[in-house]
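Pasting in a structure now, in structure tokens, and then I'll have a few things to ask.
Here the complex is missing a single protein chain, while all its other protein chains stay put.
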Amino acid sequence: MPERSAITFVEARRRLEAKNKAPRDKRMPLAEAAALVRDGDHIAIGGCLYSRTPTLLLREVLRQRRRDVVLSRSLLCYEGELFLAAGACSEIVTSWVGIGLPWGLSRIVREFVEGGNARFEEWSHLAIGMRYHAAAMGVPFLPTLSMLGSDLRRTTGAKTMTCPFTGEQVCLVPALHPHVALIHVHRADPFGNAQIEGYPHMDADIAAAAQTVVLSAEEIVDPDEIRRTADRTVIPFFAVDAVVHAPFGAYPHEMYGLYDVDLDHIDAYAKRVAAEGVAGARAYLDEWVYGPETTDAYFGKFGVDRLERQRRAARDLIGRRT
Amino acid sequence: MPERSAITFVEARRRLEAKNKAPRDKRMPLAEAAALVRDGDHIAIGGCLYSRTPTLLLREVLRQRRRDVVLSRSLLCYEGELFLAAGACSEIVTSWVGIGLPWGLSRIVREFVEGGNARFEEWSHLAIGMRYHAAAMGVPFLPTLSMLGSDLRRTTGAKTMTCPFTGEQVCLVPALHPHVALIHVHRADPFGNAQIEGYPHMDADIAAAAQTVVLSAEEIVDPDEIRRTADRTVIPFFAVDAVVHAPFGAYPHEMYGLYDVDLDHIDAYAKRVAAEGVAGARAYLDEWVYGPETTDAYFGKFGVDRLERQRRAARDLIGRRT
Amino acid sequence: MTGPNADYTASELLTVSASRLLADGTVVFAGVGTPLLASALARATHAPGLTVVIEGGSIGLEVAPGNLPISTNEMRGARRAVALPSITQIFLYAQRGFFDYGFLGGAQIDPYGNINTSIIGAVERPRVRLPGSGGACDIACLCREILIVTRHERRRFVERLDFVTSPGQIDGGRGRRGAGLLFGRVTAVLTDLALMDFGGASGRMRVAALQPGAEPSQVKEQTGFDLEIASDARRLEPPTEGELRTLRGLDPSRVFL
Partner (left out) sequence: MTGPNADYTASELLTVSASRLLADGTVVFAGVGTPLLASALARATHAPGLTVVIEGGSIGLEVAPGNLPISTNEMRGARRAVALPSITQIFLYAQRGFFDYGFLGGAQIDPYGNINTSIIGAVERPRVRLPGSGGACDIACLCREILIVTRHERRRFVERLDFVTSPGQIDGGRGRRGAGLLFGRVTAVLTDLALMDFGGASGRMRVAALQPGAEPSQVKEQTGFDLEIASDARRLEPPTEGELRTLRGLDPSRVFL
């Protein structure tokens, strides 16, 4: 693999074969689950940008002062800035980094990458998806027509080959097996059978690709409820190592149908970073990550009314699902 | 492609680019939809074995006396025997052919293949899936670890290559772009947005792989119902060319949650063929395919009580969904 | 940028003319901002049968006026969608050939429509680290028609890119074919000053039409490379009252306008 520290194809299979696949109660406290992340791990983050982000899990990983991790995600939001500013991360693997059009370039990513203090390995969005998909499929690579003619092919170390059936040229991207996948879902049972509503993003592939999968879920349901709606299950229990009950677990990011993104909060963060740079992000870490000792304390700072407002906003956006 | 008459990778993309992708009412009578199948076409059949088979569509294709078609399916049930006996088909592409363990080998497939009057191109089950998946993904091939060390690799013309990233050997299978996909679903809107309950089988990939997609649906719903449950849609309208309202459209095969397989009917057919061979299949064609002029006449032969019994059986098997 | 008496802004002009590039009954792969506004405007005017797709995984969305998505992955982008596949699946639909148009912008654009949204300076030690490709490189490689839509600024239109994130016509001629890109091409580069294409002999970008109020000299001056003006260069129609009213209704608080 081009990036440091992801697991090789053969090693990934061997480790998976060695795992305990018994259906067992995998529920555990947030801190215990986050502790499955080790220094130097490659962490794949579920959801996309500010949607279905495993915010509480990431917050706890930061609180445990992990070091030297690699973050990969299809589109990386400001959690990347927080990990860089915290000194927890030295490399990001993504197709795009930022919060969104209105907020412009990430000042912190610029400082770290332009200063030579962090590595930004850029792939096209589909290429990131194909790398997770290859790993989930148990093959060492996948072909794509994307990145042909792009300098990304050269800088990523993707290969080209001639199709032996058609004679056409294709680009090959290598499987990406993260050490850990952090994924937030709508619903999971204690064994880790998980269901997602709305956008599935890349989470199913990330779960099958990673060596260790940590799930947080808005709701823990009885296995019988999963069995009644088995065709909605997108992550089967045998891929999962830990299950954390985490209502509002993506907040201040959005959770499809449950709560809207808290743009006021994100905007305040962005303004602070725009003005103060890394110092602004560190101040945010002190106030919102290291400061509140508990999840309750963290949500207490937002206040119940605000969480309820965001719940109503989501209902207004999605409406009742017959 | 090894088999005759599937569409090449580049041609498949060109034809798709040329298609009208406007969301329009694609509902049409069964006969009109089946007429989209032409002599010599490669037909991919949705569902698997005796589950979610597009029975009414296949019956109508036979009634229109198509000739020289190629049938592909992950597991081919006795519809293969009917097409062979009808003189409609000279080649099958599948991983397995038969009805099931209790019925043993297909006497008709044996007669045609052993007699040199039909070609049976066998791939492994995953290889068939990878071929449809490659086509659906818009790549000319996909790698797999399956078929390595099997004579199937040699006889199918699958290739091997060394992974440029790991140095490991993989098997490459070529994309399979059928001319027509015949797919039966639980629910579709007039534009062709389709939803399936229970086993998805390979239908989503088949729909994206084929040049022409003909859907039959147990229920035609208002587009707003699809929009309310968009995360259940497995086939988007722009892949679909025809939509047929076909209650009991898979019967006597099963439809997940709606009606059970009619094993009495299938067993009677199997006994007849075991005793009389091709003549038995032709007698079945006369009685159940060519004979009944209309769908009502066809179902009339089963009788309302029998259909109701099969509905109840399905409810007993699956029960209420939440 | 626009004529002295024009009663619309440059971005309104850009969005309206972009919407006119979209034919009815087609599928457009749109990013948030101008592309999504242009697509929504087209649906509301001449192309009711236009299907909008966004990369977060939404097919057939119908945006709510005044409540536009800011990212391609959020609930606002799923409004009235008919399908919500995975992000990977959306791009695979593009790779398969389901999407007629793909919109692109870019920090740097060269005379062949190649785009840089990654790096200014050296790869290993960039002077400016831009956000990256996102889906741009994929759209450039996989869609049938690539539409580049951006403000016309000299620093943006450069003779040579520091980095090719999204391939356009490569070096003109058979450049895409040579790179293995069998499908798709850049059919339009649209700015607030002109509509450009690659129809000339050189295969380089050239002005096919001028925006209302824009002069050839002004276009050349705002372009960092030698830009040919087609002898038969047309003049684009200004936005109509109706188009402007509808557009402003879509983004009343001017988040993107």
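Letters A, B and C name the chains as they come in the text, with residue numbers starting at 1 for each one.
Simple rule for what comes next: contacts are C-beta pairs under 8 Å (C-beta built on N, C-alpha and C of every residue); 3 or more make two chains touch, one makes a residue touch a chain.
None of these values were measured; they are calculated from a predicted model.
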**Asked** Can you list the shown chains that the hidden chain touches?
**Response** A, B
**Request:** Out of A:223, A:300 or A:319, point to the residue that touches the absent chain in the complete complex.
**Result:** A:223
**Request:** Could you tell me which of B:12, B:75 or B:181 touches the chain that is not displayed?
**Result:** B:75
**Request:** Sort through B:10, B:126 or B:307 and give me the one touching the missing partner chain.
**Result:** B:126
**Fill in**
Note that chain A touches the chain not displayed via residues 10, 12-13, 16-17, 20-24, 136-139, 189, 191, 193, 208, 223, 226-227, 230-231, 233, 236-239
**Complete:** Residues on chain B facing the left-out chain by the touch rule are 47-51, 74-75, 94-98, 100-102, 105-106, 109-110, 113-114, 116, 120, 122-127, 129-130, 132-133, 144-152, 155, 160, 168-171, 198-202, 204-205, 254, 256-257, 260-261, 263, 314, 317-318
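To be clear about the criterion, only the chains that are shown with their structure count from here on.
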**Complete:** Shared touch partners for chain B + chain C come out as A
**Item:** Centroid-based (C-alpha) most distant chain relative to chain C
**Value:** B
**Asked** So, what's the distance in Å between the C-alpha centres of chain B and chain A?
**Response** 37
**Request:** Could you give the separation in Å between the centres of chain A and chain C, each centre being the mean of its C-alpha atoms?
**Result:** 29
**Message:** Among all residues of chain C, which ones touch two or more of the remaining chains?
**Reply:** 78, 84-85, 92, 94-95, 142, 182-183
**Fill in**
Among all residues of chain B, those touching at least two other chains are 10, 138-139, 231
